[in-house]
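Note that one protein chain is taken out, while the other chains of the complex remain in position.
Chain IDs A, B and C follow the sequence of writing; residue 1 opens each chain.
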């Protein structure tokens, strides 16, 4: 890493979530993956109506409940207590996954271990020999939603790039990621590969490329 | 036809319906085809609880409504007004046919043009070149119900047998009829073929055979 | 604010293209979106493929649409009706194509389209004319045939209640094909007897969630007529 690397300010988790949230237009049906993506909902104002879906048959989730107003029969796929907005509805698991697999969700945002510049995503197992990997609904969401965005750190803690030429971890789905929000940049996955839309303050394109295995492109 | 043929008394339509009705035990889920089979329900007393299903998503039908108590939103597959018993429920068409195709109906009773002694049924078209044959739900019911009974006249009006060696009309489904109630007899479809359980008063086995193309067997 | 409720029939029908596949819900005249069918007649799209349980009756609704020469092909389970004169005339003179599909297979093909299942196996129709030319497969000792999803470019739906997010309920046998038509269609257009405030419909009682619905038109026509 170059000297300059110390000069930039990575996006915080809330900033990453806000960046993604600001890109979601009113009226979209959106599934937010377990973990960091869930925080995106906090950055969408209630008067911009975005309809959040959870795999376990909950459509139209609202903000997290206050502690003394928990409805014990209302949880999301991350098994957190949630609320239902006016207009929310309940369905069974097969109907819920019909929404996902039938291409009815405008957007899904997942976390990931790796994203390749052809849009491949690996987010469910860190080894071909993982003893008991847990896939949950990730493969359904990645393959089924109209568009898939990823929210993740740009590299692992030890600096290994997560935006790669080819995923080394087991795939979740092929050629489906459309955009990646990292702590360093917002990057589209286009036909030519990764196209940088925005970088964290103070970061140069060269610095970003140094932290990225796959080739980066500038727009236009 | 022999002389004796004039001596017997065929079952009337209500008698045929009653014979079938008496064979339906409490607790069965039953679909009655459009036409004569519909009348079977009238012969099942309400305190022997049999749950009648209609293809258009109605489960638990009761007796026909009185004229001044018609619910215009409640019809059966024959597009007649029906009632719903306490315990009745509504579902959509795909769920309704899941009940049929998933093998959840204990019984379906259909009318037919022909039944062969291997259990084949032809009940939807009277010619290979029928201009616009109407199959409706018959193929789903015949293939899907746990057991299929047929209620029909023993011969056509001109005396042509309808219990045949091989259906000449286009098939509705293969090898699925388990029993046939005609105006002359009640006949099981067993591994060896047609087995006569009961004949209309005064009819001899030979007379019945004379009106039947396929070979008839006596039980045991 | 999301508002799927449109103010006019013209808005409801906007953009339906020639050559579209249109899925029509309804069984008999119960839960049948009659006013939307009239709207489609008015709208003018041609060369339509229409999937519905029946092939129209008399000279109104679907029959009228066919009579005007706007339907290239009909996919249905039961082309006969109390008065199928229009369909039969067109069919005999070779002016309309017919695909007969068992009723459960139509419903399941629509549901499959909505659920992202392009093809599935079924026992319905095996050994019959319906199986001719279709892939056969023996699975656990029984023979099945392969059927394709039936996707609509446009779906016409009748609901009992709707809200501005497009959540729907149905009344009794008015449910029938409506939920599968809504989920199978790219553009789902609903006529509803009642419009409810958002939040008025119980989340546990909503049958078609708004995710399957694009436009809602308030048509409080009352009870369906006789048959």
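The rule is simple: contacts are C-beta pairs under 8 Å (C-beta built on N, C-alpha and C of every residue); 3 or more make two chains touch, one makes a residue touch a chain.
Quantities reported herein were computed from a predicted structural model and do not represent experimental measurements.
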Contacts of the hidden chain among displayed chains: A, B, C
Contact residue for the chain not shown (choose from B:87, B:159 or B:202): B:87
Which of A:45, A:63 or A:133 contacts the chain that the document leaves out: A:133
Omitted-chain contact residue, chosen from A:101, A:162, A:179 or A:211: A:101
Residue in contact with the excluded chain [from C:54, C:169 or C:185]: C:169
Missing-partner contacts on chain C, residue numbers: 108, 112, 115-123, 137, 139-140, 142, 144, 169-172, 175, 203-205, 207
Interface with the unshown chain - residue positions in chain B: 26-27, 29, 47, 49, 51, 53, 59-60, 84-91, 94, 97-105, 144
Contact set of chain A toward the excluded chain (per top definition): 55-58, 71-75, 77, 79, 84, 90-94, 96-97, 100-101, 120, 125, 128, 131-140, 143-144, 170-174
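The criterion applied here is as follows: only the chains that are shown with their structure count from here on.
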For chain A and chain C, chains touching each: none
Centroid-based (C-alpha) most distant chain relative to chain A: B
Rounded Å distance, chain A centre to chain C centre (Cα mean): 36
Separation of mean Cα positions, chain B and chain A [Å, integer]: 56
Residues of chain C touching at least two other chains: 111
